[in-house]
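Up next is chain A:
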Amino acid sequence: MTDPVVMANTLSKWYGAVIGLNGFNLEIGKGITGIVGPNGSGKSTLFKLVTGTIKPNSGTLLVMGQRPWKNPQQLSKIGFCPDYDFLPPDLTGREYLSFSGGLHGMQGTSLDSRIEEVLAVVEMKGAADRKMGGYSKGMRQRMKIAGSLIHDPELLLLDEPLTGTDPMVRREIIELVRHLHKDHGHDIVVSSHVLHEIERMTHQVALIYKGRAVASGDISEIRRLMSDHPHDIVLEGTEMLALARLLLDKKFTVSLELSPDRRTLHVKVSQPEEFFDEVPDLIKESGSTLERMESLDDDLESVFRYLVRW
Partner candidate 1 sequence: MGLDPIRYKPWNGQRTEHAKRFLVITDHVFRQKLRSKWLLGIIILGSILVWVFPIIIFSLTPHDSLTTEVMLETLQNGLLFIFVLIAASLVCADLISEDLRGNSLVLYLYRALRPERYLLGKVLGALLVLSLFTFIPPIALGVAVMATQTGPDYLASMEVIGRTIIAAVLTTIFFVPVGVMLSSFTTKRTYAAVGIFMFFFTMTIVAGIFSESDINWQLLGPGNLLNYWYDIIFSEPLPQGLSLAGMALMTFVLIVPPVIVTYWRILSKGVGK
Partner candidate 2 sequence: MRTQLHTTGLLTLTWFSAKKLIVHRRWVIALLIAILVGAVMGYFATEVEEGITAASDLLNILVLFFFMPILALIYGASMIRNEIDDRSITQVLTSPMDRRLSYLGYYFALALVLALLLIMVTTIGWACFFAVKGFDAAALELLLGYLLTVCIGALVYSALFLVFGVVLRHPIYLGLFYVFIWEDFVGSIPGAAENYTIRHHLLVVASTWIDYGDVATVSGSAGISAMVLFGITVALLAIGSWAFWNKEVP
């Protein structure tokens, strides 16, 4: 098993009376990992600790095997795109990338060609010579990502890259994130409070709430682990009443609800694997016709809501 890219062990950080992270434990592996949590849950604090702009008050944090605080050398392997806007409005995109590259020791023709490469990746070649003060929100996000890519880092940290963007731009950035991992091999940690958008990027997630990691891993795995929380499944079709009678006898059935038109059946099951194994036979036995079957809470939002008791 490969070493984790980020490993936090009882990591705590507070700002005066405000707790950023509280006994935080997390391992982030290679690939794309989503950090999910509401505003104020500690996502940005985690990123600042990983980039070494702040230091932990207690606990340990290792990024690629090293502590990040006062370790600037490690930053040559990390690209950071923060959630806030810090692009100098008086510089053009090209000048900004030249500045970023220069800070990473790049210069001359190699820097120039790398700038062209990165501009092509983020699709900003056309606007690169305009001042960034005139960029739209989406363009600024792309340029921030470009700045974090210029030195070809191993690990890319994207803090809420979709915030404030319109749906078109959001889709483009999600595609870009996937493309950066799949075609360019970067490990990416991306944070958001919009759960379904993280799901579109990755299934590896870490859920953060009030400074603690409440769960991490594959979304479905997390769901499966929540055995005391019944799964909510909806079935739609004909002869649902007959199917409901058969389901009542099964020990995995927790509750049933039939709609007034007898076409929709909501069933809560305690063991979803057994349910999905047996449901074809039950449908055949009941003579019903299934038009739709959907697991209502096998998504991140329901998982999260359950875990933090929303």
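Selection rule, in plain terms: all candidates are chains of the complex that A comes from, given by their letters.
By definition in this document, a contact is a pair of C-beta atoms (placed from the backbone, for glycine too) under 8 Å apart; a residue touches a chain by one contact, two chains touch by 3 or more; residues count from 1.
Remember, predicted model here, so these are calculated numbers, not experimental data.
Engineer: If you apply the contact cut-off given up top, which option from 1 or 2 ends up touching chain A in the complex?
Structural biologist: 2
Engineer: Can you list the chain A residues touching candidate 2 in their complex?
Structural biologist: 15, 48, 51-55, 70, 72-76, 78, 80, 82, 84-88, 90, 99-100, 102-107, 147
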